[in-house]
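Every protein chain except one is present and positioned as in the full complex.
And then subunit A:
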Amino acid sequence: MSEPLLQAVNLECERDTRLLFHNLSFSILPGTVTRVEGPNGTGKTTLLRILAGLNDAFSGDLLWCGEPRSHLRESFLRNTLYLGHRPGIKPLLTPLENLRALMAGRRRVTDDTLSQALAGTGLAGFEHVPCRNLSAGQQRRVALARLLIADEPLWLLDEVFTAIDAGGVKAIEALLQQRAQEGGAVLVTTHHDLQLPGMQRIILGGGERDDN
């Protein structure tokens, strides 16, 4: 289990002729939480999208379990959960329908499991209310319900604490820590002051940016 899940070697990414990061190398080991830090516009989301496989505009190597990721694409996709800024929640569908559709491509789950996951994020009683009638925080919670039933070993979470109340933030922190103890790997970007024991950091935009 000590073999890294995902390794980045000499990643370099340029966006609109601005160098976001270069010579960026790190390993994501099972059982760890890693926080990507940096001011706005330093490429946190871009880095996460590159790692998730959504953005191919980079140079450098990404290794999945020690082999180039492109060779193991199916295995990588099956074993990675990505939650972005836009969480994939359809405003016209109910939380239950949304969650069912999002899980449908990943693995078989019963509606009971889905309802329990929604209840676990505090959405009990809202299962059949269209998401557009829910608050921003509640809509985020629909997406976060996936974390309660996800079996993917690698989680890539972008701004996961946005629009979540204090109680919810604590619950997510506990969930991430528990996940790491169970052997999962978590990568988060956040401006929230996340402090977990043994947390790794990837700091972007530190000194390498030439402001002019």
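Here is the rule we go by: a residue touches a chain if its C-beta (ideal position, glycine included) is under 8 Å from a C-beta of that chain, and two chains touch if they have at least 3 such contacts; residues count from 1.
Convention: contacts and distances are computed from a predicted model.
Chosen from "Heme exporter protein B", "STAS domain-containing protein", "Aldehyde oxidase" or "Tripartite tricarboxylate transporter TctB family protein", the protein name that UniProt gives for the omitted chain reads "Heme exporter protein B". The missing chain, though absent from the display, is touched by one residue of A:A104, A:A136 or A:A174; that residue is A:A104. Contact residues of subunit A toward the unshown chain are 1, 3, 5, 30, 52-57, 65, 72, 74-75, 77-80, 82, 84-93, 97, 100-102, 104-108, 130, 151-153, 183.
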